[in-house]
Structures are given as structure tokens and as C-alpha cells.
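The complex appears here without one of its protein chains, the remainder shown in place.
== chain A ==
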Amino acid sequence: MTHTDTASGRAKMDHGEEFVDILEERRRSYDLGHALRTINLHPYQGGPRCSTAKLNKAVLESQYLRYVAEELQKATQETPVILMPNHKSYLDFLVISYILFTYDIPVPVIASVIRLAEMKMVGEILRRSGAFFIRRAIGSDKLYWAVLSEYVKTIVRTGYAPMKFYVEGLRSRTLKSMTPKLGMMHMVLEPYFKSEVFDITLVPISISYDRVLEESLHAHELLGVPKPKETTTSLLKSTKVLQEDYGAMHVNFGRPISVRQMCEGKINRCQYNLTPRDLPQKPTEEAQACVSWLAHLVVRVQDEGSVISPWSLMACMLLQAPITALTEEGLLWHQLTGKTLWLRKLVLDCGARLNWPAQTPDSDVMSSAVALHRSVVHQKAGRVYLVQEEEPARRHPISPQERMMRTASAVLMLASYRNQSLHVFVRPALVATALHITESTQRDELFAFYCFLQELFSYEFVSIPGELSQDFEEACSLLKKCGAAHISQQEVTPSAGGMETLSFLRALIQPFIDSYQVMLRYLCEEGDQVLTEKQFLAAVRSLATRLILSGELDTYEALSSDTQKNLLLALRRLEAVTKSRASEENEFIVNEAAVRKIGDVLSGKIPPQMLQTTPDARL
């Protein structure tokens, strides 16, 4: 357990808040010579020739990097290095390679989804810049699995090149970190478990964007508009996107994690001694637990390393205003700025990494953030309005549903920017929610409810398995630090001056709770006993639309397919929903009683004392 502490402490290294624009020279004088220069470090020619054009426009606007070049360079010589960035945008893909190339560090091989390979030319470009393509759903194709894992393991074993893969598996549509996928992680770690390498270095990398290239694309996807296929033509078509200003992008290389150090006492390598190491073996429980723990840890370190923009704080605040205020009356600018400045203090208290230019006046910082995100909000006469997507003039006036969908897409964009800073608040916020719902101050009761929330939201907010109590303690001490609560051996009591903080924190979680309640209600009352995921998504979406229009529900996040899928996964984990094996389709069988119970606990109808009988909050 102490391992986590050191690891998370690592990300908060005392490097201060200075960011160095290490690519400044590149930015000022871009020349083809740089892209064409050859490096002899590595068989790959690395430099993405064509893609520099694409890349640079986005990247060169402004790129700040804090970066421990020597450390990484040294690490690549000693042990196999695995770069593990978070995945928020297509751009992540190349930006790391670009940086490494610029700094004469061996360019990594990159695991990427096969669909990219199908793009004409671009696929080839990516391949040449080190990508190898994997199918997303491997399923039961054992041969494919074998080939892939052998490929990965050989790269690690031979130290052929650093490897880069996304531990979350796919791009986060919501800018929130996701539950890590373990398949690739297993492949990467196995050479260490089997003693084929002395150690493996994991480098968590956090990439944070001021403005994400795909923001509206993501929002539409979440609302159920199918993702356009990645093709070269569509890439070329989308180049107009690149004309816009996307602000800065922060790449934070976390302190390298030594797998050997982390796994000490967690894995007994002797277990591999009695069978040939080449023999395919199902990983033991011990190994699975260890891999999962490490993967979650990496995600946590990525979170802690990511940089929060002023805009993200503003998004938090904007989302807490009533929607009508945003769409119709507009929110008073000074109200927004005042609250944001208050939030800034809270964020800093929580020890997060905030990118708030010190020299510029605060108001300028905020108005430039708004200006950057003019696709989401606009400022007019001292008020801030949510941007409604303008479509070409139509003959018919738009229906309320359509209008609502437009608002929804803006809200979801806002939500995803809020999610960028969610990781700072989520644990204290869960405690605040627990305080509110249980109306209890008993520590153990709060903890039980906290565990319940964390389990229910396990796919929304990633937590490291087996470290719930530490997280809870940490959250409590953060609350204390912010002056929001008094902590004693037995009790957690809200403090008089902390009401504002607590209600802010609660309001952060509220949309999730509301959305979940709607979905749980659907499952209990309206849905069939058996349904497929597709049916569920569609039905929930229409129910939520109805409720929003009737004013019963005021969060648009219930419309997000991400939230909907997460609930389904969580319910499966809690065994309130089971997958039926009989049918071909992904059908689920709903255990209504269990679902109802979850809903009741969530709304506080079941007192927390009842929860304590199930310490792990499994229902």
C-alpha cells in the first residue's frame, strides 16, 4: 500500500509550476530540414514527414512541456520502457513520437487500433512512424492473440524500442480517465514476471489539451450520432478544423515507475519455474491482481500529472448554473469569474496542477479561455451564453427535441471540460455526497456509503482496487484542509464555513446521481426483464429526453451514451444485471429487486447502517 503513496507522491513532484516550452525553437522556425533529418538511433525513420503539416498546425500554436529528458533517455538504455499516455485525442498518437524524435530518444512502437491502418497513405505513414495495428475485439481468436502477444513480448524482451500503448484502451470521449484494459498490460508485464527482463520501466504520460480537436465530434458521438469512419478523405476534409485555434497542449512525463519495485511482494516469480515459459498459461489470480493494480495506478498517476486549465474550472462553474440561465438569460460574467476564482483556490488547496498564467490579469485569462472555446460559449454584454449550434436555415422551425439536442451537445462539451478537473475533486466530492445523502457523521457509516458510491460509479471514477479506505482517508483529510469538515477519530462533521465547498462538491456528483437514478428507474419500472444494450441506450435516451423536456430532469448528461454504458457495466459488476448466455445478441437479464435496492440506497432511502452488513458494498 505504501507503494501507491510513493507513486502518487511521485507525480506531485516538487518541480514547481514551471513549464518549459521545449519545442520553442521548432515552433519559431519550422523547416522541412528538421523533419527530413535522419537519425541513426533507430531503424525507424521516425519523423512523420507528411504528418508534420497536420501535426504542427495543431501543436505549434503553443506547446509547453515539462520534461525530464535525461531521465527518460537513461531509462531507455537500462530497461525496456513502456510509455503510457492517456488518450484524449487522435493527436496523442503522434505527439509523443514527435517529442522523442526531437530529443533524440528512440521513437516508440505504438499499439494502435486497426481502423487507422485501413486509411490510405496515412496508415502507411503511421506504420512508418512506429505504429503496429491491433484489432479491438480479439474475442476468441487464439492465434491472433498469440501472435500479438508474442510480438509485444518480443519487443519488450529484446528492448527493440520503447513501446507506447494506451492503458485505457480507447480514446476517452468524455476526457475522463477510464478503467484500464488489462490485456495489453499483461503482455507487457509478462516478460518481467517470467524473469526474461530485469525490470520494466513504465512512464505514465499525461496529455492535457486546452481545447480538444474532436470536441464536438465526441459530443455527437455520445448523443448517439455514429462516429465517422477514419478515412484519408475525411481526414483531408477535416483539415479546416486545423485552421482554428486550439490553445495549448501539455505533455507531462510522470516519474518512471519501476515494475520490479512496484511488484515486490505482490508477485511470486517462482510460480513460472515449473513449466516452460513459452507455454501459454492463464495468468494466476496473483498476477491478475497485480497487473490490474499497476494499471489502475498508472491511470491515477496520469490523472495526477495532468494539467488543469482555467477553462476547465469555468466549465465546472457553468455546469452548476441552471441550464435555462445559460441558454436564455445568460450568466453574469462577474458572477462566473468570481466563482471561478474561488474554485481556483480550492483546486490549489487540493494540490492539483493548475495552469493559470501568473502575469496576466485573472479576467484576461478567463476571457481568453472563453474566446478559445467560442464553439461552446460566447460572451455578450457582460453575460455568458451557451452556443447553440447553428444549422443552415430551415424551412420549418426546429422542434423542441432538436433544440434540446443542440443544447445537449454544448452541455456535453462543457461536461467533458469539467471532467478534466474532476479527478481532483472526485474523492472529496463522494464523501460530501455521502455526508449529504446519509445525513450521518459517523465515519464508518460514511465509509460504507463511500464504498457503495465508488462501486456504483466504478466505471465513472477510476479507483485503485483494494485501496478504498486509503482514498477515503485522503478525501477526508482534503476536506479538512479546505476547511470544509472537521475530522475526528469517529466522525466527519461539516464545518460552518465549509458549506460552499461541500455544496459545490455535491453539485459536481449530482448530475451523475440524477442520471443513474433515471436509468435505474427505467430498468425497474419500464424496461423489460431482458434487453439488449442497444435497446437500453435508445430507451433511456428517449426517457431522458422526455423528462428533460417536461422539466423533471435537469441534467443533460443522462443523454450521454458513455454514462449509460458505464451504468450497465457497473450493474453487471454488482450482479444486478447478468448477461444471458442463451442468445447471440448481447442480452441482459435485469434483477429488478437488486436494481431497486441500489436506487434506494442511492437516494438515501436505505440507511447506511444497512450497508455495513456488506462491507465491500456489494449488493
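Simple rule for what comes next: a residue touches a chain if its C-beta (ideal position, glycine included) is under 8 Å from a C-beta of that chain, and two chains touch if they have at least 3 such contacts; residues count from 1.
Quick note on the criterion: contacts and distances are computed from a predicted model.
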Not-shown chain resolves in UniProt (candidates "ER membrane protein complex subunit 2", "Integrator complex subunit 9", "Alkylglycerone-phosphate synthase" or "COP9 signalosome complex subunit 3") to "Alkylglycerone-phosphate synthase"
Residue among A:Arg269, A:Lys345, A:Arg546 or A:Lys605 touching the omitted chain:
A:Arg269
Contact partner of the left-out chain, one of A:Glu196, A:Glu402 or A:Glu473
A:Glu196
Note that chain A touches the chain not displayed via residues 195-196, 198-199, 268-273, 276-278
